[in-house]
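Quick one: the structure is below, and I'll ask about it shortly.
Removed from the display is one protein chain of the complex; every other protein chain stays in position.
Let's turn to chain A:
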Amino acid sequence: MTPRLSLYVPGDTPLHRVPAAWKLAALLLSGVGMFLVTSPAVLGPCAGLAAGALLSVRTPPRQLARHLTGPFVVLALVVVAAVVFQSAATAATVGLRLAALLLAALAVTLTTRTSEILDVLERVLRPLERTRLVNAAAVGLAVSLALRFIPEAFHRFHEIREAQAARGLSGSPLALLVPLAVRMLKSAEDIAAAVDARCYPPPPAARRADAAPSPARSPAPAGRTDEEATG
């Protein structure tokens, strides 16, 4: 089984329709705000609001339970520790604050595509390009490639482990990691070629003006309709 890194669930709920930048900004601001507030009387309604937002996404309850079980077990341990070592009031504050953040963050990730999150990341980083220390498009691509190939690496790790187990080898991390590294490096060459073949990097004009008209080429080769040219 390979890990799933994107939790996005397609849908048409109001939260799906909110632009990613707004959702992420709201998450950031509410996160900071909730760390400035210490009253359970305020944090309680915040957690309720976050739960309402999450329920509005209409994710199947079983899927929701799967996403929440692990984090809430950890949250329960934190709350118990706070009760034991500090006070019930502190435990309530910590518990409600973390629960609100967790529920809100899950609501955002369930309704926002990875590409939208990366677009926001690129837009946030773009002003820093003037310092020549950051290449926003490259950072976006690097994060995308990581999300794409972590499951692939996990899959190849299992293949190598099975191949070695079939030949009676087991328990040696070095024997697993060396072939995995070699395979991933070999793939990296092909992936770099694939990225090049699809005209990366985008020209600066395309990165600057998202809505600018397409330059240079006609949309389809001469003598063919657009419909034909799509494949």
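Criterion: contacts are C-beta pairs under 8 Å (C-beta built on N, C-alpha and C of every residue); 3 or more make two chains touch, one makes a residue touch a chain; residues count from 1.
In this section, contacts and distances are computed from a predicted model.
Peer 1: For the chain that is missing from this picture, which UniProt protein name fits: "Cobalt ABC transporter ATP-binding protein", "Multiple sugar transport system permease protein", "Peptidoglycan glycosyltransferase MrdB" or "Regulator"?
Peer 2: So the chain that does not appear here would be "Cobalt ABC transporter ATP-binding protein", according to UniProt.
Peer 1: For the chain left off this view, which of A:P10, A:P60 or A:P173 is in contact with it?
Peer 2: Only one listed residue reaches the unshown chain, and that is A:P10.
Peer 1: Touch as defined at the start, partner being the missing chain; which of A:A25, A:A65, A:A81 or A:A193 qualifies?
Peer 2: Here the residue in touch with the unshown chain is A:A193.
Peer 1: Please output the residues of chain A touching the missing chain, sorted low to high.
Peer 2: For chain A, the residues touching the absent chain are 2, 4-6, 8, 10, 113-115, 144-145, 147-148, 151-152, 155, 187, 190-191, 193-203, 205-206, 210-217, 219-221, 224, 228-231.
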